[in-house]
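And then chain A:
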Amino acid sequence: MSMLSYQHFPIYAIMLYFLGAFLIVLFGKNKIARHCLALLSVTGSLALLVSLVPRVMTGGEIITYWMGNRAYSGGYAIGIALEVDALSLFFALLVAVAVFVSGVYSIRYMEHDDNIPQYYTLFLMLAGGVMGLVLSGDLFNMFIMVEILTFAAVALTAFRNTARGALEAAFKYLVVGSIGSTCILAGTIMLYAQVHTLNFAQLSGLIPGHIHGATRVAFALLFVGFSTKAFLVPFHPLAADAHGAAPASVSVLISGVLTKSGIYGIIRLVYFLFQTMNLRPIQFMLVFVGSVSMFVCVTMALAQHDFKRLLAFHSISQIGYVLTAVGLSTALGISAGLYHAMNHTIFKGLLFLAAGAVLHETGTTDLDRLGGLSKRMPHTTVLFLIGAASISGIPPFNGFASKWLIYQAAYLRAVETGNIGYLLVTIIALVTSTLTLASFVKVSQSVFFGRLPDEFKDVKEVPFGMRLAMSLFAILCVLTGLLPELVTKVLTGPAAQAVLNPVRYIAAARGIEVPAETAALPQAVGAWSPINWLLLLGISLFAITLVALLGKYDRVSENASGEKIPAKYDLFFSGEKSVYSQVGGGDLFWGFKHNWRHYFSFMHDLHSGVVNDYALWAVVALALAIAFLQIVL
Partner candidate 1 sequence: MILMNYIAAFFLIVLGLYTIVTKYNLVKTVIGLSIMDYGVNLLIVSIGFNPGGTAPIFTFSELNPSSFFVDPIPQALTLTSIVIGACVTAMSLSLVMKIYEQYGTMDTREVRRLRG
Partner candidate 2 sequence: MDFPFVKEAISSLFQKSSCDMYPVKPSEAAPNYRGRIVFHPDKCINCMMCERVCSGNAITHTSEQTPEGERITRTFYLGSCTFCATCMDFCGHGAIEFTRDYHMIATKEEDLMVSGTFLKKPPVKKPKPAAPAAPKAEAKPAVAAGTVIKPRDDGKPVQVPSKCVYCTICAKKCPAGALTVDRAAKTWTLDEDSCVGCGTCAEACPKKAILMPGDEPVTVEAAAPAAPKAEAKPAPAAAPATIGREDGKPVQDPDKCVYCTICAKKCPAGALEVDRAAKTWKLDEDSCVACGTCESVCPKKAIVCGVQDAPAAPAPKAEEKPAAPAAAPVEAPKADEKPAEPLKPRDDGRPLQDPSKCVYCTICAKKCPVGALEVDRAAKTWKLDEDLCIGCGTCAASCPKQAILY
């Protein structure tokens, strides 16, 4: 096995990150060296993973790589293994893309901050930790990687310790995060106590036979541990605090990558370790947690006054979508869930970068103080609108493609099982999508449109580097939106099949090659071909603009004079001279908030911000999980 054969690529991908991290510690002082190292490691691992795609995804091959070359021997896997199947590679690609774009963005974004070398070290450690978690085939190794990424994330959240609440957010994240990690550790150990092995594939082979008291507790512990990492419902205030305070490029990683690692852990746990997804209650648990976090976080987002906290709550609600879809345990459901996870990383990354751009230029993300930035920052506005349109599911963009698949899967599942609960889930999913649209209309009115306050008069466009990163995400947004079949065929289809038959995963560890049965790719029931639609829209738009221009649509009169605005071009203020009055932030959607005022006041008190309450929720969630699984499993 020569050093360059594809077998080694997974370990190279992980090591590139860590190598980059440690080299930057050495040569970090010099600006150019630092940037080259960071970009090199980021692009390198992305290239390696992309080269794996044809082999693993379409080819259906599973790469197992034994550390220290101690292969499977004597019935027991002693060495630590890396096992890359379609699911792992899918998540790995996701992580690599997000890290790459965020790396490019943070080069210009972090210019004004001090001790930048430390930033890049932590950044690459976080990336390496997640890559390790996603690719590793060994349960304890996953725990180690979880610890690394939690440390890196906590340190990065507290990176700008002067920012409002950064330290507090980091502390809370650390406390509840380490409770979660301890649960994962305890769960791993209890599993080890049963079958005395840590290799993931072997565990998946043995555990289903040993389901009794201790393994049920282990299942609960692992489930709660990973949902802490994914910031699901009881733990979502952490995410809001962490994103609110962290620099934008880090928030991209936290929301795009960290939450996906939690989801990856849950999928591995439920579909591979315990293979219990055929049990109805387990599906109910996943779908219930998913839809609750979907609805709670979107309503909380509507009540926010800060741009990044709003985005943070939205990323949890989108994760709720992914979990609900994965919880349906049908081929279409899982592929829709994974497709949505990918889309979420892309458009959420774009939105956080836009928030970073706004913060970089105006110094604040408070919705009540901003307004009318589209006049000064047109590119950022267009990019933000693409991100907002895709997250709220406006047709041509990618958010709609995946959400539409999720509704299909949920409703098909409802019809198959005849259980009206799934119907409720579909309706909640649709309403949540409209609430997402509402909150992003609120953001666009309070930040980009409306009146420009005087203090931001001299705001100018963000430097080109940041806009390049944002446009990268924007192009991805449009592409993945327009080609749902291609994405399902190449990326999410194989991953869904990998999830649905763990036997190949287990066998691959033993070196036995199980032929991938050609299960049909998940087919959507409804019909949606975005390219045709876009063609139609283009033609009719062209026709309408042509007619408009013919009919003197441009009979426009502009305000020619400079500063002093003559009465004709001033806003209509019922006769008065127009004064600065921005309608935005808190005073939008009074109708909705008034009807739900009791719900909102209850939610406001619930998120008290005291560390003890969050810890209490974690403990209660753990107790509930253990009790529920004792009964069910």
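The candidate set was assembled so that all candidates are chains of the complex that A comes from, given by their letters.
Quick note on the criterion: contacts are C-beta pairs under 8 Å (C-beta built on N, C-alpha and C of every residue); 3 or more make two chains touch, one makes a residue touch a chain; residues count from 1.
In this text the structure is predicted, and so the values were computed from the model without any measurement.
Applying the touch definition to chain A and the options 1 or 2 in this complex singles out candidate 1.
Those residues of chain A that touch candidate 1 in the complex are listed here as 140, 144, 147, 151, 154-155, 158, 161, 164-165, 167-171, 174-175, 178-179, 181-182, 185-186, 189, 192-193, 196, 198, 237, 240-241, 244-245, 303, 309, 604, 607-612, 615-616, 619.
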